[in-house]
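All protein chains of the complex are present and in place, except for one that has been dropped.
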Amino acid sequence: MIVRILDVAIAGLMLGGIYALIAVGLSLQYGVARVLNIAHGEFIMLGAFISWSLYTIFGINPLVSLAICGPIVFIIGFILYRTLFTRLRNSSASPAAFEGNSMLASFGLLFIIQNVAILIWGADIKGYSYLAFPVNFGGAVFAANRLVTLGFAIIIGLVFYLFLARTRLGKAIRAAAQDPSAAGLMGVNINQVLALCFGFGALMAGLGGTLISMSYQIQPTMGLEYTVIALIVIVLGGLGSIPGSFIGGFLLGLVGSIVTYIQPGLSLVAYYVIFMLLLVAKPTGILGK
Amino acid sequence: MDIVRVISKRSFVLGLPLLILILLATSPLYAPPYTVILLTSIFMYIIITVSWTMFSGPTGYISLASAAFFGVGIYTSAILGKALPLPLVICMGGLVSFCLALLVGALTLRLRGIYFVMFTFGLVELLLHFILWWEVNITGTTGRVVPTVSNTTVYYLMLIIFVILMLTTYLIKRSKYGLALQSVGQEEDAAAHTGVNVTMVKVMTFAVSAFFMGAAGAIMATRWTYIDPRIAFNPLISFLPVLMAIFGGMGQLYGPVIGAAIFTYLEEFLITRFPYYYMLIFGIIMVVAILYLPNGLVGVIQKLWKRISERKHADT
Partner (left out) sequence: MPILEGKGVTKYFGGLAAVSNLDFNVERGEALGLIGPNGAGKTTLFNLISAALVPKSGIIRLKGKNITGLKPYKICRMGVARTFQTVKVFPDMPVLDNVVLGSYFGTSTNMSSADAVVKASEILEFMGLSEVKAIPAKDLTLANQKRLEVARALATNPELLLLDEIMAGLNPAEVGQAMELVNRIREKGITIIMIEHVMKAIMNVCERIIVLHHGAKIAEGTPQEIATSKKVIEVYLGEKAHAGS
């Protein structure tokens, strides 16, 4: 009995670790940079495929490729914001119009990035095996790569938390999240900060993608499902709350694990039902305003 | 002089669509079968795009649920197709989508726009995974077979739905509900305080737009004969109408129509010539349109028209 609970609970946390990372990424992009990035999942996919290439072609350990994929995807996100989204921000009539336009533009990005990925890697399912041996944890058995994923998700989360809380840039980001114009008046280079936020959001996605590729098979069309999950998590955690997204990710992961235990194949349905209930009863989520 | 110009403009506005309609209605008689099939696909996208614009245009609530309503229509056709005559099946397809839209609308349209977008975005994936699970675990079979109907019949049915849709959109736009819809999109609070039942207007318009998408889905199912959840609930059907509407321009009735027509033709062309690049090209067009063509082709056409008539005035 205990074994079963441990089984489900830890599986939930492992799933939740990935959810938490990608949700924090989307939260940075929507909550701060105000871009509802429908192409978020495509950045996850890029992280996954770059890791796959690094492993299968160069034999580079995925944990090491975290340090490569992350920056690559970060740079892509940063440049995209500096060019496309900044221009949109300047030409949009109002913040609401910008939100709409940027969402639609991210649509276009979805198409573009997915197609580029298919051109580079082909449309088939791919995978690789890394740390795929079982580990015994108090009687319950888990794949080592998934435990490592959980560990890294927590580490990345902690590092990012410290970054937000302790560094100057982190404080600037928090200020921009609360009130962009006031932050601008305080000497924060808003354009730079927002672009960095968007980049960090992409970074999280890329790291999430690398971790996913360690344990699961990957495919260029994998992104959309993760974008939906990230959306549900940021609403669950509370729109605009980065810690909320982190916690919400783990919560949703636990839900997913429990539902999969009872009735496999229904986890996404369960997520959506929760989403619907949230919207009806408490749209502000757990930690939202 | 002015009267002549007014009369000739009005007969242009009425006459041209009528002529096109007659040409379209008689095309199976003289056009090659491939053209009829292509036109059917174009009608499909026009119907979805115009329906989408009917709601999302004036209100500004971007719906990504089109694939859900279209897919529901497809499945209704698959389930009822053997039991009921086709016209009834089509109406049922529309009706089921209508009811689904009422539910979704009632739940989410009273919240901020962003929740609506998210909700509709996830709805397609939800239905896909739910029906997939249902088929695997409960009915035991994946996918269904739909009774076939001749291509010409499908073509005419789509043409009829298209005409009804255009008439409906036109009438709504001219009526007090059209005005109410616009007001809700521009200043929702003020509209509510001017006596407009804002929630009702939003939900009903959303449901009506879903009806047409469902009806179109019910018809198209008969052309594909085999359907399963992945075919029926294809996210592309949610994304492309948005692209087509923005490219075509949402300010005028004909904007989504030309947007959809051009894009569908483009898609046909690209899929056969550059099957690996069409998504990329669409994506680029989308981004360019959002950045540089805020009013779509309609905006471009209107600017050209203005320049032409200004030049005419300068001559006289």
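Lettered A and B in written order, each chain numbered from 1.
Just so it is clear, a contact is a pair of C-beta atoms (placed from the backbone, for glycine too) under 8 Å apart; a residue touches a chain by one contact, two chains touch by 3 or more.
Keep in mind that this is a model prediction, so the values were computed, not measured.
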Chain not shown, its touching partners among those shown: B
Contact partner of the left-out chain, one of B:191, B:210 or B:245: B:191
Omitted-chain contact residue, chosen from B:79, B:111, B:179 or B:281: B:179
Interface with the undisplayed chain - residues on chain B: 175-176, 179-180, 182-183, 186-187, 189-198
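To be clear about the criterion, only the chains that are shown with their structure count from here on.
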Whole-Å separation of chain centres (CA-atom averages), chain A against chain B: 32
For the chain B and chain A complex, residues of the former touching the latter: 60, 62, 107-108, 111-115, 117-119, 121-123, 125-126, 129-130, 132-133, 136-137, 235, 239, 242-243, 246, 276-280, 282-287, 290-291, 294
Chain B partner contacts - residues on chain A that touch it in the complex: 36, 38, 84, 87-88, 91, 96, 99-101, 103-105, 107-116, 118-119, 224-225, 227-228, 231-232, 235, 239, 263, 265-266, 268-269, 272, 275-276, 279-280, 283
